[in-house]
Every structure is written in C-alpha cells, then in structure tokens.
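All protein chains but one are shown in place.
Let's turn to subunit A:
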C-alpha cells in the first residue's frame, strides 16, 4: 500500500480509539467506533486475496450491525434521560441493547462466530491489531456504562465465551484461529468481573494485550501460521521454542507466570462477592484453553514433531526481521507476577 495512505489509515485507527475513550458525548463515541471500522478495513485488505475480502466483508457486516444497535441504544437512552453524557444508562432496554452491541464488537459469545474466520483471513500483524487494539474502544465504553449493565445477560455471555473459547480452539491447527478462540475466552474472563470490579477488567485487558502481542510477534518472526510450521522452529531459531512455550503457558494462566495474575484476581473478587459456583466453573473451563496451549507448547518445545527429513536440516540464517519489542514483551508476559501489588495504581 502507498505509505502515505498507510500512515493516514494507521493514525486514523489510533485517533478513533482515542476519540472513543476520551469523549463524553455519546455521538462522538459512536463516530469514533465508525472511524475505527472504516480505517481497519483497507488494512485488512492489504493483500486483496478472496480470503481477505471475505474476512473484511464479515468484519464490516458484524461491526456495522453492532454500530446500528449501539445508535438505537443511545437514542433510547436519550429519550429516557434527555442528555447525551456518557454515563450509566437510564433504561433497561437501552442497557441490554448496548451490552449486546458491544458484545458483537468484542466477539463475545453468542456473537463470536466472526472472530476465527476474520482472524484467519488476514495477515498475522493485522490479526494482532484486530485482537488487541480493536478491543480497547468497546471495553472503554463497557467500563463507563458498567453500573447499569444487566448482570444476568453479562454473566451468561461471558461464561458462554469462556466455554466456547475453550472448546472451539480444541480442534484447530491454524494458529490464527487458535489465537482468535483464545481472544474469545479472554474476553469472557474480562467481562465476567466487569460488574463487580471494573479495574480488574482493565488489568486483565492489559495483561492479555501484552501476552497476545508477545505471541503474535513470536509467530510473525518465522511467519508461522500452522502448528506444523511452529513445530519446525527448533531447527531455525531454537531460543524461540522456549519463548513460545513460556508465553503459551502464561496465556493458559499457570503460576508463576504473568497470566495467572488476572485469573487469580478475578476469582478472588468473585468469591468476595459470594458467588462460588461461577469461578469454579470458569477455572475448570479455563483448562480447555490450557489444553490446546499445552499441545502447541508440546509440539514446539518438548518433542520433535514428525516431519520429512529435509525439514530437519535447515540452514540457520541470521534473523533479518526486526524483533520489535520482543524481549521486553517476553519478560513482561512471563515475569510480572511478583509485581501484582503494583497494579494497585489501576484502581
């Protein structure tokens, strides 16, 4: 793409999320979300293959529907409160509609069907933008309307997301689809705690973004998009196998790695609010997630996956791809657990 256009689209992407997060008028937040959608569609179609076109079309359709529902919820809120300030909503209908619209934008179950297919059709770095940056704007709106969200709807959607994120990823060999299902499950964890302690949603979002960034950057080093290709990294860059394994285990939520921190905090906060069955079920279904991360770690770092003999003797070149922030991201996504008290600043 023309670099001038590319800079314009990327800066509009940043500007739109900033507009959504800093605005106090509902119309502005809506405009920000629309700009966000418009700016990322050409980025998704950098290589205009039919796969990318299909992914962009699916993304556009779902996000446009969600924006229309959001506008309806905004107008119903206007009718019952006669003001446009972004704060808790004043009508249950508006609240339910807006929660569902933002769930479509985030990819929460039962609106999760677009996430694996869109993530699979686009290049790896664009998938990174889709699964990390695009989550910031809807979660900031959810944070601001959190006092008025219907508890039953939210908990249903988030528990369903954790289930579907875990179960759906079990049968996948394509790494982008695995990351998509991982995103669905993490969104489920994030939105569970939204109504009890929204700061933990922000904590979970931060840790999730760091871990997903690490994972995608590791994958983009060798442009590995399938489990088979990932299992050959021992031959080209052996150190990557260790990093990949640690990051995957961190994403699965194992102590003493960073990924344990949000799960621990969320379960603690839920038990403080006297709900015991929900965190138990959430922790159990997170094991499904852990299973397919473990499978990837196993085939990458712990065994020599079966491959043809000439794949086992690759020439080891110096890496020419720039590993932007990779060491920092790896350290952040594996070693932050002792710094848990530091996140008191998020409150």
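Basically, contacts are C-beta pairs under 8 Å (C-beta built on N, C-alpha and C of every residue); 3 or more make two chains touch, one makes a residue touch a chain; residues count from 1.
Going forward, contacts and distances are computed from a predicted model.
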| item | value |
| --- | --- |
| Undepicted complex member, UniProt protein name, chosen from "SKP1 component POZ domain-containing protein", "Glutathione S-transferase kappa 1", "AP complex mu/sigma subunit domain-containing protein" or "NADH-ubiquinone oxidoreductase chain 6" | "NADH-ubiquinone oxidoreductase chain 6" |
| Touch criterion as defined above, residue of A:5, A:287, A:304 or A:346 at the omitted chain | A:5 |
| Options A:79, A:304 or A:325, residue touching the unrepresented chain | A:79 |
| Contact set of subunit A toward the excluded chain (per top definition) | 1, 5, 8-9, 12, 15-16, 19, 28, 31, 34-35, 38-39, 41-42, 45, 48, 56, 79 |
